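Removed: one protein chain of the complex. Kept in place: all other protein chains.
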Amino acid sequence: MVQAEAHFPARQDVSAPHCILAPDGTIAAGVTPTLSGSDLADAMELMLLTRMFDDKAMRLQRQGRFGTFSQVRGQEAAVTGSAAALDPSRDWVVPQYRELPALLRQGFPLEHFILYFLGDPRGAEVPQGVRCLPLNIALASQLPHAVGLAWGLRRQDQDGVVLAYFGDGASSEGDAHEAMNLAGILKAPVVFLLSNNGWAISTPRSKQSAATSLAARAPGYGMPGILVDGNDLLAVHQVTAEAVARARAGDGPTLIEAITYRVGPHNTADDPSRYVDPAERDSWLGRDPISRVEQYLTTCGLWSKSIAAAVEERNRETVDGALAAAASRGAPTADLLFDHLYADAPARIRRQRSEFTGQGR
Amino acid sequence: MVQAEAHFPARQDVSAPHCILAPDGTIAAGVTPTLSGSDLADAMELMLLTRMFDDKAMRLQRQGRFGTFSQVRGQEAAVTGSAAALDPSRDWVVPQYRELPALLRQGFPLEHFILYFLGDPRGAEVPQGVRCLPLNIALASQLPHAVGLAWGLRRQDQDGVVLAYFGDGASSEGDAHEAMNLAGILKAPVVFLLSNNGWAISTPRSKQSAATSLAARAPGYGMPGILVDGNDLLAVHQVTAEAVARARAGDGPTLIEAITYRVGPHNTADDPSRYVDPAERDSWLGRDPISRVEQYLTTCGLWSKSIAAAVEERNRETVDGALAAAASRGAPTADLLFDHLYADAPARIRRQRSEFTGQGR
Amino acid sequence: MPIMTMLDAIREALTMEMERDERVMVLGQDVGRLGGVFRATDGLQDRFGEQRVVDMPLAEAVIAGSALGLAISGLIPVVEMQFLGFSHQAFHQIGPHIARMRYRSQGRFRVPLTIRAPFGGLVRTPEHHCDAYEAQFAQFPGLKIVMPATAYDAKGLLLASIRDEDPVLFCEPLRGYRLIKGEVPSEDYTVPLGKARIACEGEDVTIIAWSAMVQTAERAAAVLAEEGISAHVLDLRSLVPLDVEGIVAAVERTGRVVIAHEAPLTAGFGAEIVATINDEVFYRLEAPVVRVTAPDTPYPLAGVEDFYVPGVDRLVAAARDLARMAA
Partner (left out) sequence: MPIMTMLDAIREALTMEMERDERVMVLGQDVGRLGGVFRATDGLQDRFGEQRVVDMPLAEAVIAGSALGLAISGLIPVVEMQFLGFSHQAFHQIGPHIARMRYRSQGRFRVPLTIRAPFGGLVRTPEHHCDAYEAQFAQFPGLKIVMPATAYDAKGLLLASIRDEDPVLFCEPLRGYRLIKGEVPSEDYTVPLGKARIACEGEDVTIIAWSAMVQTAERAAAVLAEEGISAHVLDLRSLVPLDVEGIVAAVERTGRVVIAHEAPLTAGFGAEIVATINDEVFYRLEAPVVRVTAPDTPYPLAGVEDFYVPGVDRLVAAARDLARMAA
């Protein structure tokens, strides 16, 4: 049903999304993965980093020391594998809110991510040189931005590509339609990465659309649609790298649907026991995206207990360092209501700033 | 590319939409049209009526005696053929603004249509028992209403079907996506009739979407998509009748793309000479939907000069009668700002009513 | 009488009305199995079935727009917008269509539709979850806007809203869901739309507020009382219809007025109240009306929201200054 253009590998079987690395960590003989060597090791380290961070932040949240946030747990391969296909020195990431690995790979500081979820506006700062847009809570509204950004790069003869993330829930929004349709018209260099994790809070994918696959939307926008096993780092990387190459070559956008699963709660405020079938969840725990890579790396001789320990050590330093850096920033002040709202604030705002920063509540 | 469900006739070749009545008025041997006899004659009469009205209203508009409006000229078969598949005693029409034949067939008074375009709010009244929603100017916003209405009928165990019209332009709006997706989920008894007339004001279909066909959107909503020659009354009727039957049987919605052409200006304020290629327009004039039926009816012995004269006479009476009735309503008053806004107007509105109706401008 | 949270009162109203009138349907994101992200619809799907309590796809425009179609078909939809902030995605449906369909069809189609939408700050939610956009909706003729501040009113106003023949935007204060509690009769009762409530009687200065800000005003009144200043608190309950008589009476009583709201100052609904007072009771003002509002900046991240939402201190300071001002 999903029809790809002739020159583009067709992977359109909804029942069996494209897969390279089987759940048992083996790959078919004769297949050469597009992600290997130190790039693969880096991707593994990044997935472990965000897994560690997810755990840590959840613990802190339970103690009231971190804000409401959404873990990427279980979806690391979909996010990391796709982001690893980018060149952060020219390509952009446009996130929803569940894509920490992609942000980190682009160079967005973990410290900012932490500050943001501590409720500090300074955490929203996208540092100069980091090619990503801010976290986006209003679902699908980031997709028009992504298309415009990609269009603007092309207009200015830059060869960057934009990788835009959205969820199965977000795919139902009008903005998703309008953005994909415009991207098709403009042949904008954008890759739409739809993380189909089975849920939008408590709403299952089956209630989100009667379409057999969401990638089936692509022909309606004149672009190829690809289904991929979202828990297979190598497959996600491969299809994204191909889509990025097409986009860079001026051949237009691609819609990639990565089939994955949200193994945890929607966010720290959610109680999935009210609506998730534990058997379904457990079956997905058995398809963990990280252990698959671990087994494969081990087979390749690139992973061992000692390497794992060193990685864990580095990651712990990163997490602890970022938490410490965020903590050291000091409490946010009322000035942060006003900073960066206008280039040149009107008089009324300037007056309000002096009133509001002169007093607390 | 457009994939229909197994039990539904597949007519998915974009280059050759489904056609029964050839431009020369012949039909293939052995085909039994679904529209015939007096129903076919009625449809012909209706198309001639709105053609006559289009001409008349355009002349009046040029004299400043009618408001800005959009003719259905050249698209009569797409609108009439689809509406003729409905049972007005239980089915509904949800119009955009270019579907006069469908409104009339449902029983909406031509007098009201005239009043509306004279700027009289009383023309907006949908009489009791007439199953259509008001004309809709805000593009695609009628589609969510259509889905809700269809859903509501089903919920109340009524077997009505909703036929919702929209244009190739409107298909780009987020509302079109959200509505079709919801209809698919609910299996709502609604038929989406996309009149692809090649233009959205000056914007050609090619700039509206990179999709080869707009019917290709249907699989993305889990519904069948059908391409039909929109200037072929019989083919439009057939595919709509099938879609209505499916909807009535509880098998869900259908998207029908009727390929037609806007042979006139977008509306009376438009100057298409700025953007339309006259050769393209002329080629479509040669595919007129009415003369095709005329030739066919003649062959069948159901049309003749005298029948044509009688029909013209009846239609002229209808048009003149409606114009006279509209003219006899008297000038609209300031009360019409307030009538029917609330069931029970708040005090502030009641006060404003007395202020505004006490004085003119 | 049972003591209930505002959330329980809302759920009770929904339950009672679904029980009483089988045309009533509840639809929205996550309202079914989950019972809504705040549990306002908890248990409704078990009780009334999947046909009447419907989990909708993530698409606000069609949630609102299809509810309009349901109303036209003869049903009585109660929509839950997960947050008022996301009603912007349905803005073009709510104002130009839902609020106008009766007018646009010249009375043929009634639209007894209610949109429930939580809003308001101080509960550490993410972006767009707190914004108080009520004034934007007040420019939509045909739409009523209801703003309960107590558990009692939440039930009575919601029942009145659902039964109203015209569309109602029913805004629920997020921070009041569990914190605002009060006596709520278990029987069926309605509170009329368009009638303000005197939350607290006083003689020196009037504080006009709605939704959760009424509680802040009551706390401010308590602080002011200790200082010997008697504050009169008027809870508007609905912005449209606006209880102009109730406002006039409250202004006449004290001659000094503070208006408090969570939305930014400029073009907030406070401006309309100042203008209404100017229109109706100007000569009884002993001092300019004072608006205590958020600044003209976006609702910020949680770490600085305490600076943003007007608190007791700012209300007290404004009321005190007014009360002490020579007439």
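Each chain gets a letter, A, B and C, in the order it is written, and its residues are counted from 1.
Operating definition for what follows: contacts are C-beta pairs under 8 Å (C-beta built on N, C-alpha and C of every residue); 3 or more make two chains touch, one makes a residue touch a chain.
Since we're looking at a predicted model, the values are computed, not measured.
Of the candidate positions C:Arg23, C:Arg52, C:His88 or C:His232, contact with the hidden chain is made by C:His88. Only one residue from B:Pro23, B:Pro88, B:Gly107 or B:Pro332 touches the chain missing from this view: B:Pro332.
Annotation: of B:Gln158, B:Ser202 or B:Ser304, B:Ser202 touches the absent chain (contact as defined above).
Touching residues on subunit C toward the chain that is not drawn are 85-86, 88-89, 91-92, 95-96, 99-100, 103-104, 127-128, 131, 133, 135-136, 138-139, 141-142, 240, 242, 263-264, 266-272, 274-275, 278-279, 282-283, 285, 287-291, 296-298. With the whole complex as reference, residues 67-68, 97, 116, 118-121, 123-124, 137-139, 169-175, 200-203, 207-209, 269-270, 274-275, 331-334, 336-338, 341, 348-349, 352-353, 355-356, 359-361 of subunit B touch the missing chain. Contact between subunit A and the unshown chain involves residues 121-122, 124-128, 133-134, 138, 141, 143-153, 155-156, 174-175, 177-179, 181-182, 185, 339-344, 346-348.
Following the convention adopted for this analysis, only the chains that are shown with their structure count from here on.
Relative to subunit A, the most remote chain by averaged C-alpha coordinates is B. Chain centres here are Cα averages; for subunit B and subunit C they lie 41 Å apart. Put simply, the C-alpha centre of subunit A and that of subunit C have 36 angstrom between them. Among the residues of subunit C, those touching two or more other chains are numbered 57, 59, 61. Counting partner chains per residue, subunit B has residues 174-175, 177-178, 181, 185 touching two or more of them.
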